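The complex appears here without one of its protein chains, the remainder shown in place.
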Amino acid sequence: MRRNVIIKTVSRFLVPFIQVYALYVIVHGALGAGGGFQGGVVFAASFILMIIAFGLTCVRERFGYRWIVMLSALGITIYATIGLLCLIPGGNYLEYGSIEAALGIPHLHGYLIDAVEIGIGMTVMAIMTSIIYDMGDTGGESP
Amino acid sequence: MLNTLALIFIVIGLFFMIVGAIGLIRFPDFYTRVHATGKCDTLGEGMMLFGIILYEGMNLISVKILLLVIFIFVTSPTAVHAILNVAYTHGVEPWKKGDERR
Amino acid sequence: MKRSSVYQYILTFGILILFWYILSGYLEFFYIGAGVICCGIVTLISGDLVFRSDVSISRSARVFTRFVLYIPKLLVAILHANLDVAYRVLHPKMPIDPGIVTVDTSFQNDVLRTSFANAVTLTPGTVTVDVIDGRFIVHALVREAGEEDLLKERSIERDLARIFGEGGQPPSDETGDL
Partner (left out) sequence: MIDIFHASVIILILTVFICLYRVLAGPGWENRLIAVNTIGTKTIVVLVLVGLIYERPLFLDISIAYAMINFISTLAIAKYLRRGCVC
């Protein structure tokens, strides 16, 4: 089966930059456009581009189901843990100010927001990628 | 001075984008419409964004816009090629001179 | 797919860090540290995509420099092609005579094929429809002009072949249209 050489070459050059852009959106979620969800979706879009260009099997070798399960579980764990930690000093769920006041570390607030955004981004990326894998899976036969 | 140059670039870019849209309506079939949009839109967009760079001056925002211009000049012909390729493999017939328009 | 060498990973990492700095614009410790971590992750995931292991870095750098020096000439050609298309769009009678032209080249390199196809799409009244190995199927807005440009003059083809250091002469000179 012949793959289009132009699409293949262009996406070979673009994929790393799209991934770095997605991580930039996640990390700068607190002060710029975007956040965890948008960054995760752009990251998953880079995997869609790789699937279009190189095929499903090649992408699965790079990023298999083991990684998907691990990342989605890890992301939701980060989110839930930080949310629950806010309950200990007596704040609401995800009320970062309570931890900052209890521990007395300045700027902890921003770092906690970033950590929660990273967790959301991981989960969204893993779940979107797994949806695309399942949609592209034709049950063994290649059309 | 720079603002005038930026104005010239933006106006030329707008002209090309309008021409692309008119070509999309006027040309007789799919392949010729692709000529109008694929070329005129890419250059028009590049020229408008370059005019904005000249207006903005030298800072990180203009470097970002320059990256956007490079990205468009790489991806726009590729997207056009992908659409053309799928139409060609599906057997869309090219228009010859003398046929009626589709 | 062969594995890339260590230098290619390092070079990819450097380019990605530069890209991160242009995007972010902050020079504080937190953002640069996050950038190093993120670019490291991306380099580990897809660091073997940008550079190929069978092409040395110095050769890639030379090709890239020559290509950047070629860009102004390409931009002039793109402007010329756009004025041509604008003339044909706005002319009341629409002087077009489209047709399909087949161009045979001896290009082996994927990047060379891609840049030739995109340059053809952007420049002289032609768009690339299909690429089968070295053969480019091209739709021309005016068939005679397209044949003149692509089959007789071959200016883009020769320039790109010189930039990438590959022989630009086709194996056979037969011209036919589909």
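Think of it as A, B and C in the order they're written, each chain with its own count starting at 1.
One rule holds in what follows: a contact is a pair of C-beta atoms (placed from the backbone, for glycine too) under 8 Å apart; a residue touches a chain by one contact, two chains touch by 3 or more.
Remember, predicted model here, so these are calculated numbers, not experimental data.
In terms of the touch definition stated at the top, the absent chain reaches A, B within the entire complex. On the side of chain B, the interface with the absent chain consists of residues 3, 6-7, 10, 14, 17-18, 20-22, 24-25, 30, 33-34, 37, 41-42, 45, 48-49, 52, 55-56, 61, 64-65, 67-68, 71-72, 75-76, 78-80, 82-83, 85-87, 89-90, 92, 102, using the contact rule stated above. Where chain A meets the chain that is not shown, the touching residues are 7, 11, 18, 21, 25, 32-34, 38, 42, 45, 48-49, 51-52, 55-56, 132, 135-138, 143.
Going forward, only the chains that are shown with their structure count from here on.
Taking the mean of each chain's C-alpha atoms as its centre, the chain lying closest to the overall protein C-alpha centroid is C. Chain A and chain B, compared by their mean Cα positions, are separated by 33 Å.
Contact with two or more other chains is made by residues 74, 78, 81, 85 of chain B. Annotation for chain A: residues 4, 6, 10, 13 touch two or more other chains. Chain C contributes residues 12, 16, 19-20, 23-24, 30-31, 34-35, 38-39, 41-43, 45-47, 49-50, 110-111, 113-114, 117-118, 128, 131-132 to its touches with chain A in the complex.
Contact residues on chain B toward chain A in their complex (touch as defined above): 74-75, 78, 81-82, 85.
Contact residues on chain B toward chain C in their complex (touch as defined above): 15-16, 19, 22-23, 26-29, 31-32, 34-36, 38-40, 42-43, 60, 63-64, 67, 73-74, 77-78, 80-81, 84-85, 88-89, 94-97.
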